[in-house]
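Yeah, one chain of the complex is gone here, protein chain that is, but the others are all in their spots.
Should a chain be cited, it is by its letter among A, B and C, assigned in written order, with residues numbered from 1 in that chain.
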Amino acid sequence: MSIGKTHWAIAEGYIPGKSVDDSRELLSHETACILNANDAPAHVRILLYFADREPVGPYEVTVAPRRTLHLRFNDLTDPAPVPRDTDYASTFESDVPIVVQHTRLDSRHPNIALLSTMAFAGN
Amino acid sequence: MSIGKTHWAIAEGYIPGKSVDDSRELLSHETACILNANDAPAHVRILLYFADREPVGPYEVTVAPRRTLHLRFNDLTDPAPVPRDTDYASTFESDVPIVVQHTRLDSRHPNIALLSTMAFAGN
Amino acid sequence: MSIGKTHWAIAEGYIPGKSVDDSRELLSHETACILNANDAPAHVRILLYFADREPVGPYEVTVAPRRTLHLRFNDLTDPAPVPRDTDYASTFESDVPIVVQHTRLDSRHPNIALLSTMAFAGN
Partner (left out) sequence: MSIGKTHWAIAEGYIPGKSVDDSRELLSHETACILNANDAPAHVRILLYFADREPVGPYEVTVAPRRTLHLRFNDLTDPAPVPRDTDYASTFESDVPIVVQHTRLDSRHPNIALLSTMAFAGN
């Protein structure tokens, strides 16, 4: 089953710089969950947009056929890490249809808060 | 009133393995809320995708005419249970139009966190 | 500015039966936020779907021109109140285009949890 689109955008982006719990699972983080339901690999190019400077990227990731990649923005390093406590946005361009969902876990306070939304699919 | 699409995807998926409250209502869980507003039953086939192995499924569920099924991923067992603390994604294929919404309740910490989003509707 | 669709669906629905705070603003509740950006009134018919019985409705509400109505499912009474601690779903049919967004505030635990998603727009 192939499902998805080749162009996606997430207008919200913000990685809290603090966490009350430093374990990987409870660290404050943002994730782009990418589903590649195709039988071919998805080569994805990600651009990050900011409030006051030029976009950074592309970050390049490959999602294998019939796999999902829950990509943490916290883990991006090439060409540059994602600054904390900073507004950003992102776009995704893939050579095959994919599905992109955005999630944040905020653990600045003793209890966690979550948000999630399907990203915007372009044509 | 018939509303919906026959193909859906949820790119995010993660069932926390811990809960501070083991009651069914407050146990950490993920749900695919399926609405079948048709006058015919909806036969739905679900596939689960993972980061590092082949998809598992199909899980088969039937939603009766004019009914909603809030299906907990925690409850899926055939062909295999959904692993906890593990990234996954899912696709849904139905023989009649349905609407699919994704929700997580995370009760790892004393207070609960919630997320929800409409799933992505394919063509 | 006219924006929206005439048919909408929300597959998730669940009003927690408990609240730590009984003030109207912090009581556990679900809301269908309806925007009518038209210069004509929107006559909206709502149906509620359940897991194991026939749909209930229509509930009829009117949203005045250029107004928003944040309709609490908790407040619906005619033809019947919405049961608490019960899975449900809903559909909306309007005579003019509207926009529908779904929100839940869960205050069963001392701190609140929130979820929100744009509803699914049919054709």
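Keep in mind that, in the parts below, contacts are C-beta pairs under 8 Å (C-beta built on N, C-alpha and C of every residue); 3 or more make two chains touch, one makes a residue touch a chain.
Computed from a predicted model, the values in this text were never measured in an experiment.
K.L.:
Quick one: say which of A:H43, A:R72 or A:H109 touches the chain that got left out.
P.N.:
Final answer for the missing-chain contact: A:H109.
K.L.:
Please identify, in ascending order, the residues of subunit A that touch the omitted chain?
P.N.:
Interface with the chain not displayed, on the subunit A side: 7-14, 16, 47, 49-52, 54-55, 85, 87-89, 91, 93, 102, 104, 106, 108-111, 113-120, 122.
K.L.:
What does the interface between subunit C and the hidden chain look like in terms of residue numbers?
P.N.:
The missing chain touches subunit C at positions 1, 3-4, 25-26, 31, 33-35, 37, 66-70, 99-101, 103, 110-118, 121.
The working rule: only the chains that are shown with their structure count from here on.
K.L.:
Are the two sides of the subunit B and subunit C contact the same residues or different ones, given that same means over half of the numbers occur on both copies?
P.N.:
Answer different: the two copies use largely distinct residue numbers here.
K.L.:
Go ahead and align subunit A to its copy subunit B using Cα positions, then give the rotation in degrees, nearest 5.
P.N.:
90
K.L.:
Return the distance between the CA-based centres of subunit A and subunit C, expressed in whole Å.
P.N.:
Averaging C-alpha atoms per chain gives centres 30 Å apart.
K.L.:
Based only on mean CA positions, could you tell me how far subunit B sits from subunit C in angstrom?
P.N.:
21
K.L.:
Using the touch rule from the top of the page, what residues of subunit A touch 2 or more other chains?
P.N.:
In subunit A, the residues touching two or more other chains are 111, 113, 117.
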